[in-house]
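Heads up, the thing below is written out as structure tokens.
For this view, one protein chain was removed and the others were kept in their places.
Naming follows writing order (A and B), and every chain is counted from residue 1.
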Amino acid sequence: MTHPSHPAAGLIRPVRQSSLCVGLLLLLGALMLASLNFGYVDIDQSDLIRAAFGLSDPSTNMIVQQLRMPRMLLAVMVGMSLGASGAVLQGLLHNPLAEPGTLGITGAASLGAVIAIYFGFAATTPLSLPLFAMTSAGIATLLLLFVARDNGRTLTLILLGVGISGVSVALTSLAMNLSPNPWAVSEIAMWLLGSVRDRTFQEVNLAAPFILIGLIMLMACAPSLDILSLGEDSARSLGLRVGRLRILAIGGTSLAVGAGVAVSGSVGFVGLMMPHLIRPLVGHIPSRLILPSAIGGGALVLAADIVVRLIAVGPELQLGVLTSLIGTPFFIYLVISLRKRMA
Amino acid sequence: MRRRHHINFGSCRPCRFALAIGMALLSPMAWAPAAAAPAKGAASAHRPKAASFGLCADQMLMMLADPSQIASLSPTARGPLSAYAQRAKAFPINRGSAEEVIASGAKLLLQSDAVSPTSAAALRQFGIKTISIPMANSWPEIDAMVRQIAHELGQSARGEAVIKNMHQRLAQLHPTSPTNQWPSIIYYRPDGGGAGAGTFVDISLKAAGFRNLQSLWGPPQWGGIPAERVLRQPPDAFAVSYFDTSNNGTSILRRNPLLWGQARTRPIIHVPGKYWNCGSPLLVDAVELLVAERRKLIASPTYRASSSRASLSRSQRPSP
Partner (left out) sequence: MTCLTLTNVHVPIGSRTVLRDISFRASGGEFIGLVGPNGAGKSTLAKALASLLPTSSGSININGQCLTQFSPKDSAKNIAYLAQGDIVHWPLSARSIVALGRRPHIDAFGSPSRADQAAVDRAMQRAFVGEFTDRDVTQLSGGERARVLLARALAVEAPIFIADEPVGALDPRHGLNIMALLREEANRGVLVITVIHDLALATRYCDRLIALRDGELADDGPPHQVLSPRGMAAHYAVEGHHAAHDGQAFVLPWRPL
């Protein structure tokens, strides 16, 4: 019997889901506006507003409309898919440490993307990039669920995630070794750290449809996750179609995370942090967690992307490095607090 | 596995040596035509304004373009590996983002070392021509590369001058002795890699009159010779590089006591990393330095003793 509860359970009063979402959306909106402000070229406020509507000089228009906007959108989309899939995976596996990164899904998606990029599929067929990433994310998720079905213990799952990540890293290294591109090593190393820098609408268009479908699938998991907190048998006796839920969760996670990784590399720990921060605010109800976690995830990644642009020294810090720097201590804190509770 | 041959960048260091040796000879290549260049900001359509990402691209841009054509350079241009570190101080530095290139009004982006592939890809979409500096690992490849970049910059005449100058200097430096009398050499980078056939280091060593054992034994490209081979047939000299950006250029030799046993009794030639950070006309500086070192080596008594011993043992061996 496990009762992993948030350390602050009972201390924080739940708030209405709608007001929580509105609050988070306002925060996200403010960050979106703010993110247009920051870049490598100083653009003053009035010029920025004009450029946003294409009324400034051509190069400023281009910078604001075709570089900063897609970058902002990608950060939001990637953050939303990570937040939502973290919330769904935690609910599905009853595991507070579950998230695409710790479970190795991100690593697997990266492997798929690396194969697509460095064997030239992505160059000939751009669509192959998200497709490869999503497929390998799907395989990893299937494997996880296959094992989790019989043994969903926290440790087993995390160790399995470590295993999947390890295999992904090994195969990614192999792909780098075999790649005909001499710069592959440094390119992949940087890309794996995750970034949304200098992305254009080409990348947005490539990822957005899949992320959108993925998010819808993840949202559709919501009602089932609540009854699943009673365990699978009780949930099925309440009419849960387990197979359907699994397809939605696996499909949604693979599409959203895979497509996100395909265009931005791996951005870690967002799916871990956001659901945890939101959970006490929604009374720990799994279904109410998904939407706020998605919005919050978008805000978190966007905020991180603003911070990496604000650190104006040397080459830009990779986005994934920053989220991992924040996320890893969080993860360790969670492991320790869980262990205390289970002891 | 092929390795990047020029990876480090750090704080700027004055390159007096480069100035001392190279400037007099380089000036007709790079600076003299610049004096006749049109006024700043007047880069015309056939001489487009250009930005560069990556050290090799930075150097080629400074070598071939008019100063008024240079929109910005990457931070590595001022780093210790840059042959034009001083000169780069006159130009704006970018952080490798597409925004800066667009805002600078550049119409052309030179990139090397794949530093920002996504940024370059983004710029291509916005109608900014992106040229990747091709990897040049032979003299004809270097000619072709210079020609191409010079053409893109609208500086074909200067490109041809650079190529001509390079070949003239190489011809002057070319050793007269037959190849089998050249001293043998093994090159190591601090990370243990070396340079075999198909590398610009190999062509530089050859141009200076060294027998590069790795190009004879393999592995080709940027792998290194295993220590076993070195113990069996030690070279006349070792060459190391990147001691200017690594803590200790001889570290690979020192890390392995057996290798160090061989290396400490032989000359170790230190080639500054900025001389051969990529296959470009700047390699001539490396060749010049190597030729000077070769002369010193041949003149040394230990070398004459060892080479006479070697020729003695060779003559004693039954010929097939």
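Going forward, a residue touches a chain if its C-beta (ideal position, glycine included) is under 8 Å from a C-beta of that chain, and two chains touch if they have at least 3 such contacts.
Predicted model only: the values in this text are computed from it and were never measured.
Considering the entire complex, the omitted chain makes contact with A. Among A:Leu230, A:Ile247, A:Ile311 or A:Leu325, only A:Leu230 touches the chain that is left out of the view. For chain A, the list of residues touching the undisplayed chain reads 1-6, 9-10, 94, 222-223, 226-231, 233-234, 236-241, 283-286.
Throughout what follows, only the chains that are shown with their structure count from here on.
In terms of their C-alpha centroids, the spacing between chain A and chain B amounts to 42 Å. Against chain A, in their complex, chain B makes its touches with residues 1-4, 7, 75, 94-100, 102-103, 105, 113-114, 116-119, 121-122, 125-126, 135. Contact residues of chain A toward chain B in the complex are 39-41, 59-60, 62-63, 66-68, 177, 181-183, 185-187, 195, 197-200, 202, 314-316.
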